[in-house]
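Please find one structure pasted underneath; my questions will follow.
The other protein chains are all here in position, but one chain of the complex has been omitted.
In this document, chain identifiers A, B and C correspond to the written order of the chains, with residue numbering beginning at 1 in each.
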Amino acid sequence: MSAVDLTPQPGTPAAGATRPKSGRGGFGRYLLVRFLLIFPTIFILVTLVFFLMRLTGDPITAAQGGRLGPAELEQLRAAAGFDRPVLVQYFEYIGRIFVLDFGTTYTTNRPVIEVLLTYGPATFELVFYSLIVAFAVGIPLGLRAAYHRDKPEDAVYRVLAIWWYAVPVFFAGLILKLIFSVWLKWFPVAGRSSVASEIQMQTLPNRTGIYTIDAILTGDPAVIGDVLSHVVLPAITLGLLTAGIFLRLVRTNVIGTLSTDYVDAARSRGVRESRLLRTHAYRPALIPIITVIGLQIALLLGGAVLTETTFEWRGLGFQLAEFLENRDFIAVQGIVALLAVIVAVTNFVVDIIAAFIDPRVRY
Amino acid sequence: MTATTPVATMAPQKRRLVDRLPVVHQLRQSVGLQRGMLVAGLVMIAVFVLSAAFAPLIAPFGFAQRSVDGESFGTQQPPSAEHWFGTTVGGYDVFSRVIWGTQTTLLVVVVALVLSIFIGVALGLYAGYFGGWLDRVLVVVCDAIYAFPSLLLAIVLSIVISGGQSNLWGGVLAAAASITVIYIPQYFRVIRAEVVRIKAEAYVESAKVLGASNSRIIFRHVFRNSTRTLPLIITLNSSEAILTLTALGFLGFGIEPTAAAEWGYDLSKAQSDVTSGIWWTAVFPGLAIVFTVLGITLVGESLNDLADPRLRGRRRVAQAAGQVAETSVVPGGTLTAGPGGIDGLEGGDSIEQHGIEVRP
Amino acid sequence: MSIVSIERLGVSFATDQGAVKAVDDVSLSVSPGEVLAIVGESGSGKTVTAKTILGLLPETATTSGAVILSNREGTREHDIISLDAAGLRAVRGTDVAMVFQEPSTALNPVFTVGWQIAEGLRAHGDVSKAAAREQAIDILRRVGIPDPEHRVDHYPHQFSGGQKQRIVIAMALVLNPGLIVADEPTTALDVTVQAEILDLLRRCRDEFGSAIVLITHNMGVVADLADRVAVMYQGKVVEEADARTLFSSPKAEYTKALLAAVPYVGHGTVHAAERAAARADDWHDATPVVQATGLEIEYPGRFGRAAFQAVRGVDFVIRPGEVLGLVGESGSGKTTIGRAIAGLTKATGGSLQVLGHEMVGIRERAFRPVRSRIGFVFQDPATSFNPLLTIAECVAEPLVVHGRAHDARAARARVDELLEAVQLPRAYGDRYPHELSGGQRQRASLARALALEPELLIADEPTSALDVSVQARVLELFAELQREFGFASLFISHDLAVVDLLADRIAVLYRGRLVEEGTGAEVLGAPEHPYTQRLLASLPVPDPEAQAARREHLRALKEAEH
Partner (left out) sequence: GCSAGGGGGDQGGGASTLTIGTTEQVTALDPAGSYDNGSFAVMNQVYPFLLNTPYGSPDVEPDIAESAEFTSDTDYTVKLKEGLKFANGNDLTSSDVKFTFDRQLDIADPNGPSSLLYNLDSIETPDDLTVVFHLISPNDQIFPQILSSPVGPIVDEEVFSADSLTSDDDIIEGKPFAGQYTITSYSFNELIAYQANPDYEGLLGPAETEKINVKYYTDASNLKLDVQEGNIDVANRTLSATDIEDLRGNDNVKVVDGPGGEIRYLVFNFNTMPFGATTAEADPAKALAVRQAVADLIDRDAISEDVYKGTFTPLYSYIPAGLTGATESLKGLYGDGNGQPDPDKAAERLAAAGVSTPLDISIQYVAERYGPSSSDEYAIIKDNLESSGLFKVNLQSTEWVQYSKDRVADLYPAYQLGWFPDYSDADNYLTPFFLTENFLANHYDNPEVNDLVLEQATTADPDARTALIEEIQDKVAADLSTIPYMQGAQVAVVGKDVSGAEKTLDASFKFRYAALSKG
């Protein structure tokens, strides 16, 4: 999870300081620079993780520490090459990264790429649906709160937003499960699909791992319904947390733009208040909002651990925690590298979206 | 009124004292609902801090106490006269642990904030002011850390820092330090951005023109002016620290229950209680978390709103004409302009005097 | 019949400091097709009065009195003050429209200008998209935007400042309202552009028949455009008169003072000649304090873009005790030169000698000792003071930095002297910058610049943020101090009249090049370069009759150019 940044981070690309003001070519170049920045980001993260992980122990101790004596452990460690100097191991790893060989996990003996392909889609799907909830709830309520600022309605929304954010995810998830699964029996307790649907989807020749798509591929409405019903509670749990953040973000920024001269100018031309809010104030406010939302999405991808645990949603975050616990260096490094790519790419995409909203950048 | 009378020179200083106390000043400024929210938040924080300070007096039992006079409390006892909030699966008194939990939480928040502010601000000042390759490297590194899922970073760090140990200080330091590492980039970003902005301000340039040394410029001119956004971030990060601590507790990296009371730990231990109809072991620590985060966030949000003149609400003037003194005028041309006569008029940037400013 | 009539208007605001009364018992009226100018110093309530006409006051305002607004035909009347939201919306744009001061902030950056113009049309009736676009193109053409069919789809940032203001005016005109309220429509613009916008406004009245409420503090603009003038002071209208009458025989004390404070081009010539005469014979041979030869200054491009050359091959000298005035339009490189002399921006080519040091390629460390010999007065007095230090501490700063005093306390005696030298009571030293007025701050700024008794003072538009009357006081003070301390000075301004008052010689900068240099009499009396000529002609003089003549002259000049 991350801080709720209501303030557009001045260091982020949308802030005027780092954004080229205008001029064709400048923007393309800027994007190129942003794109190239992905690589040092990955490199730094992987390096950081590499050394941090070596400080925390090794997978062999993690797995066998309760069964083997020190001598045997040492022997196994030597066999696995963990007794070599860390720098040697590091350069070896980096060397392999360069040829895009992310290695094989120690604990489950699966290629890291495969791990990413299995769990990435799960996280992606969860984040996707949560964002739908977050957007559907956060933005309209944020607009309403801005419009009714400092009225009781605004206060209600704001307290709600903070509340969503303050309740620990695992606790909120538990309560939702009790209400909607146990008492009302509307939704399943946890998991991504029922056993029957899972087995049916298993038979698909090329599974995507995104259950919604897989369910549609089976063409069985029961499976589709089943998969969707599994999405509801986790999406709401994670979605509301994010919605709280969006709500506050939209509110602050829209109130800001509502007091600008151009909104006053539009008002002086007789434009309706509701239209002022939805069009004249909202659109410009979107630029800083989008930037923070972009960061938020990136953080969601790696930060959904608690939701994933609570709802049996085996995604990257959960898996990463698991690998961490087992000190599976290779897997952790691989997943972190992927997350870094996702974060960097998201930021990159957000820049492009922001540019489309903000003509000052586009032209 | 002439400027040379003592009254005239005293007046601004008096206001200054109050102005300088960040929250008090904002409290005085606020009106209506905004004040209501700020006050509510402050009250909640006060309750939290007071509970922490007077935990030994408030809590009927120790946080690791399982029995009194050799008589065990019993586990998972429902709320009763002896145990207002019941007892936990470990046989502790829930009420006492909720109260003692404030101490742990406060400790973590304070340590985390102190560490991240010091380091983050120092780095931000340095990088923002001098720029250059170090700045670029720091920016990229901080962005990279930002991309790392913070909770997992906290886990790794808690392992590295305390060797996975969870006595009180080990646990507190691990949680705090891991939170620190996550927040340093944030403080860094914010301070750096402020510094970059302030560096271009005329008063810094004027100091440069005077030939002041870099360290003098940084400390005398840049530093204090670049900390305006801190109160807001501090509140945000306090909430985050609490939630991170909670999550660490949930994932098993919490603080050992006989070393300190910690809400997240209690809450995670109460998971299976809830599904078994034992609500009291989870609800109270859960509410304590929500209450505290709510309080801190309310204050943070209110400070944010109050700092921005556009977001700040003001008391309505009831009577339109007549009664109001004519303070509206700049006695422009005269050399002996009355004191305070032009407050807040020129340039529209009277926000300079407030604690923080956040431009949406 | 009047198109708007304001009766006993009072407006108060809720602020952090309590209630503030902005407008007190103001009554005014405007007839169809008339231009009413409202003048008065900053904060006197002009904008508030104007916004009341549109019912645009913020929620924190409370009003009393009445504002009766009629439509162009005079067929309906509304009291704006008591009108509900829907009613207000209906009259806004149709009966009255507004032109804002800063064209760049009055346009929504994320919508095309065509869309924004059409928005106003569509808010008041069923206009099809195509029809609205047609009308938008038409109005853009009529306010003089070239190639409107194409430009209608452009975004605000793709227009120049003057064009943006034309677009804002087009938006006001598109529904053909009976009244246009223009709040300082030209303050953000260069004089040359200002002249064009004033022309456009005049056409609005003549061709569209709109009445205009024009708010300004520039008496030249008033003289150029207004039929009638209302003078506001402290929230009240202190005088209302026909334009010519007002200029020829002002009645209110304040009006008189205001008119007297307005600088005229040519006033300084005599004074400069006196000073020149007083100089020693060998003065011309003294080593110049500043000497630029072929000076070039580049700003490095971002993200690998080409560097921007702000100053291209400029030559000038400033001799001891001499004031060089530097004028030119916005962005011509004036500030850049000033900063280069002070070592804030690197000079990248040619040569720049400052107090015997070559600035091209100089290192900060080598230059630092020289700094005590240079003073710098910044354009904006509000931002050039550290808001957390008292005035005394700020003024003591140079003394402390250069070891003349141990700390601010020790320097206090000298600070008090300095403050008194700039005619600020010493008690002001204990205040914080925001507790001073603009003029006071600018004086404190002077005191700080003079603290080390510099040989060279760079003043970058030191009065442009100030009101005319305050400006007059500061300029007077500057002149006095210059006489007393005898420093050489680079005085930067975009206002020819101001420079003329102070400078021994004037240099005109145009797009990074020095196009003309000479004494005030030479440059202003007989300008040679077409740009200087146009600049001079664009400057409206605060005298309606003279201004009418100058307007003709400017038109002739422009036609000659084409």
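By our rule, a residue touches a chain if its C-beta (ideal position, glycine included) is under 8 Å from a C-beta of that chain, and two chains touch if they have at least 3 such contacts.
Quick caveat: nothing in here was measured; it's all calculated off a predicted structure.
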*Wait, the hidden chain, what does it touch out of the ones we have here?*
A, B
*Looking beyond the chains shown, say which of A:Pro121, A:Gly138, A:Pro168 or A:Pro188 touches the absent one.*
A:Pro188
*Among B:Ala177, B:Ile278 or B:Ala307, single out the residue that touches the unshown chain.*
B:Ile278
*Who touches the missing chain here, A:Thr47, A:Thr212 or A:Ser229?*
A:Ser229
*Sites on chain A contacted by the missing partner chain, in the whole complex*: 56-73, 76-77, 79-80, 106-110, 118, 174, 177, 181-182, 185-192, 194-196, 198-199, 202-203, 222, 225-226, 229-230, 309-312, 314, 318, 322, 325, 327
*What is the set of chain B residues that contact the non-displayed chain in the whole complex?*
64, 66-67, 70, 72, 74-76, 89-92, 158-159, 163-167, 170, 252-254, 256-259, 268-269, 271-278
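Simple rule for what comes next: only the chains that are shown with their structure count from here on.
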*Could you tell me which pair, A-C or A-B, is linked by more C-beta pairs in contact?*
A-B
*Between chain B and chain C, centroid-to-centroid distance (C-alpha), Å*: 42
*Just give me the whole-number Å value for how far the CA centre of chain A lies from that of chain B.*
25
*Cα-centroid distance, chain A relative to chain C, in whole angstrom*: 49
*Indicate the residues of chain A shared as contacts by at least two other chains.*
259
_For the chain C and chain B complex, residues of the former touching the latter_ = 10-22, 24-25, 41-45, 59-65, 233-235, 257, 261, 342-344, 368-369, 371-372, 374-376, 378-380, 382-389, 394, 397-398, 401-402, 423-428, 430-432, 434-440, 448, 465, 467, 469-470, 472-473
*Note which residues of chain C are touching chain A in the complex, please.*
54, 56, 58, 85, 89-94, 97-98, 100, 102, 105-112, 116, 119-120, 123-124, 155, 157-158, 168, 171, 175, 302-305
*Residue ranges of chain A in contact with chain B within the complex*: 1-11, 15, 17, 37, 40-41, 44-45, 48-49, 52-53, 55-57, 149-152, 154-155, 158-159, 162-163, 165-171, 174-175, 178, 182, 248, 252-253, 255-257, 259, 285, 288, 295, 298-299, 302-303, 305-306, 309, 317, 320-321, 324, 336, 339-340, 343-344
